[in-house]
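What follows is a single structure, and I will ask about it in a moment.
Yeah, one chain of the complex is gone here, protein chain that is, but the others are all in their spots.
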Amino acid sequence: MHEQSLFASVPVHQHHELLQQLAGLTAMQPRHCLERRLIFKAFRKPGLAGRTGASQDLQQGDLQRLNKMLNGNLYYTQVIGSVSEQDFGSTAQIDQDTQMAGTDNAERDGSPSSSYDYERQSWRLEFRDIPEAGTRSAVTSRFMSSAALPRGDVVQAMNAWGYNFVTEYVVEGDMFVHNGIAIFLHRVLHYPDGGDSNLPRQQLPALKDMTLLEKSGSYVLQAFIIVQDGSNQETMKTASQHLFGLREQLKPAVLLEQADRLSLDTRAK
Amino acid sequence: MPITGVYFIPSNPNSSTALSTVTERLRAAFPDEDIAPIGRWALEQKLLRDTLGLLPASSTNKKPPNPRYMQFLSLSHYPTHGFIYTSEPADKPPAPNQTPTGPVNGIAPDHSPAPPMVMTTIPPASYGTLFQHFTYACQPFWSHRFTLAVPNGVVYDVGDFRVRLGDVRQTVPTARVRGTLVEIEWRGPSVVEAIPVAREDGSFGSVAGAGGIDLEADSGIDISAADIEESDIDAEYTATASLIREFWARLGMEGREAILIPGVGSEVKERLRRWKKAGSRTDIGRDDAEGEPDPWSGADVARQFMEVLRFNR
C-alpha cells in the first residue's frame, strides 16, 4: 500500500476556526481521536554484517543476495492503539490476585469501565517507509503497511520479531473524511514523566498532565489518501488529483504542501 | 480447543506420498467405522529464517548461534485468525525483568536447544500484510525460505477422533512434494473444553451452578473453576496424548510426531487462570454466548504443525 499526503502547520489560534471550516467542507462533525503511539526500532546484531566465509553449500549468487539483504535498511515502526479520554487518569487497576474473595467487591465494581486495561488494548502495526525521492508529483508519497495485532501486550511478540521498544507518545486530534481523503488535524503530547521507561505504560496519566511537544500548541494538518496498489499509476494519479483538489479548496484557509522528505525518514541508523 | 497430535510423513520429491497408504491403513485399522470424507481442509505455512544464520559459518568463528525462525500459518479450520510462531531472540534486548507471561510449562519440559518460540495470533487481514512487512522492511534479519501448502486435505471422523489428512506441497521457491500431514484430534470428553472462553470485556458466561446456559454442555462434564488445577490440565494432555499415540500406532506408520511440544496447553492454562480470577467476581452472567471468537483457539495444533514443518531447507 502507498500513502499520499500533504501537510500544513496550523497555529493554535487558527485551530478552532479551521475545525469549523473543515466541518463545513466535509459536511461532518469531527471525530476526536486519541492514540497511543509506541515506537519500535529494528535491531541488528552488531559487528556481524559483512561476515563472509567459505561457501559450503551456498551458491555465489545466493551469498551475494544474502549479503545484500544483511546490509538492507532497518526501520523504525509504530504500534498504534486507540484510547479514549476515560482511559486517562484512571486509578491504577487493582490486581485481582491480591484482592481475594472475602473482601468487599462493591467498590471495585462501582466503576469498572473507567479503568484502563492494558491487557485489552488493541494495537495495530503502522509502518511508513521514507518518502519516495525524485517523484515529480507534488505530494508526499511513501510505501506503508498497516496490520492489526493481537490485544494486550505486544512487546514480547515485537521483540521476537526483531523490534525493540524505544519510546511512546500520544497523539490527539480530530479526523475528517472528504472525498476519500482522511484529514487529520492533530498534535503530539508527551508523558509528563518523560520517556525513560523501557516498556509501554500500563496506566495512563491524567490528560491534563500531558505536555505538548510543540510548546506553542500548534497543530499539524495531514491530508492523506491510501492507495491499495502503488504500482497502479492510474489510481496513484487519481489519489494525488484528489489531494490537489482539496488543496485548492483549502487554499483560503491553509496551505497544504509536500513535506520535507528527510524529515520523514524512518530508517534506523 | 481440542487436544490434538500431528504427524508428518516425509516423502522423496519424485515418489508418491503416503497419503493413499494412510487412508488404506485407516480403513483397515477401523473396520467398524464408516471412513468417509466429511469435509475438506487446507493449510498454508510460510517460513522465514534469520538472514544471518543462513550465511555459512566462517572457519574462525565459533559455533554459530541457534537458527531462528518465524513461521506464518493459516488453517482453514481456524478461519478467524492466523498464527505467527517466532523464535525468541537469543540475545535479548535490554528489557528489564521481562516476566514471561506464562509459568514454566509442565507438560513437556523444554529440552530442545533451540530458543523457545513465541506464539502470536493475528486477524486474517493482517496475515498477508505482516508477512509483506517482514520481507520488505526486515530483510537484514528475516529471509523468506519457503512456502508450504496443503491445498485440499480430507477430513474423516473415526470414532472419538477426527483425522485430517493431506499432502504437503512446497510452492515457493520451487514447486515440489514434501510429504503427508496427519492431524489427529480427540473429540471425546475433556476437561480442557469445559473451561469457558473469556469475552471481550474479560467476563465469563455464567459458570456451573449459576443456573444459566450450560457452557459445559458440549463436553458433558459439570465442573466449576475451583475443581480444576493446572496439574489436571497437564494430566489431561498427557492422557489424551497417549490415546492419540495409541491411535497412530494402530496405523503402523512411521512419521515425525508433534504432540506434547513446548508451549502446548499454555493458552488453556491462561484461560483457566482468567476464569479462576473471574470466578471471584460477582458481575458475571450476562448470557449472550456469542462474542468475538477466542483469538487463541487452535494455537496448540498450530504449534504442532509448525513444529513438524520447520525444515531447514
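Chains here go by letter, A and B, matching the order in which they are written, and residues are numbered from 1 within each.
Following the convention adopted for this analysis, a residue touches a chain if its C-beta (ideal position, glycine included) is under 8 Å from a C-beta of that chain, and two chains touch if they have at least 3 such contacts.
In this section, contacts and distances are computed from a predicted model.
For the omitted chain of this complex, the UniProt record lists the protein as "Mediator of RNA polymerase II transcription subunit 17", which is one of "Rab proteins geranylgeranyltransferase component A", "Vacuolar-sorting protein SNF8", "NEDD8-conjugating enzyme UBC12" or "Mediator of RNA polymerase II transcription subunit 17".
For the options A:125, A:185 or A:225, the residue in contact with the chain missing from this view is A:225. Check A:18, A:38, A:185 or A:239 against the missing chain and you find that the one touching it is A:239. From the set A:13, A:31 or A:251, the residue in touch with the chain omitted from the display is A:31, counting the whole complex.
Contact between chain A and the unshown chain involves residues 1, 27-29, 31, 175, 177, 180-182, 225-229, 232, 234-235, 238-239.
As a convention for this text, only the chains that are shown with their structure count from here on.
In terms of their C-alpha centroids, the spacing between chain A and chain B amounts to 32 Å. Note for the complex: chain B touches chain A at residues 51-52, 54-59, 61, 70, 84, 86-89, 91-96, 98, 101, 117-118, 120-123, 125-126, 129-130, 132-134, 136-143, 200-202, 277, 280-283, 295.
Across the interface of their complex, chain B is touched by residues 42-45, 48-49, 51-58, 63, 66-67, 69-75, 77, 96-97, 100-101, 105, 109, 112, 117, 119-120, 125, 127, 129, 143, 145-151, 153, 155-157, 159-162, 164-165, 198-199 of chain A.
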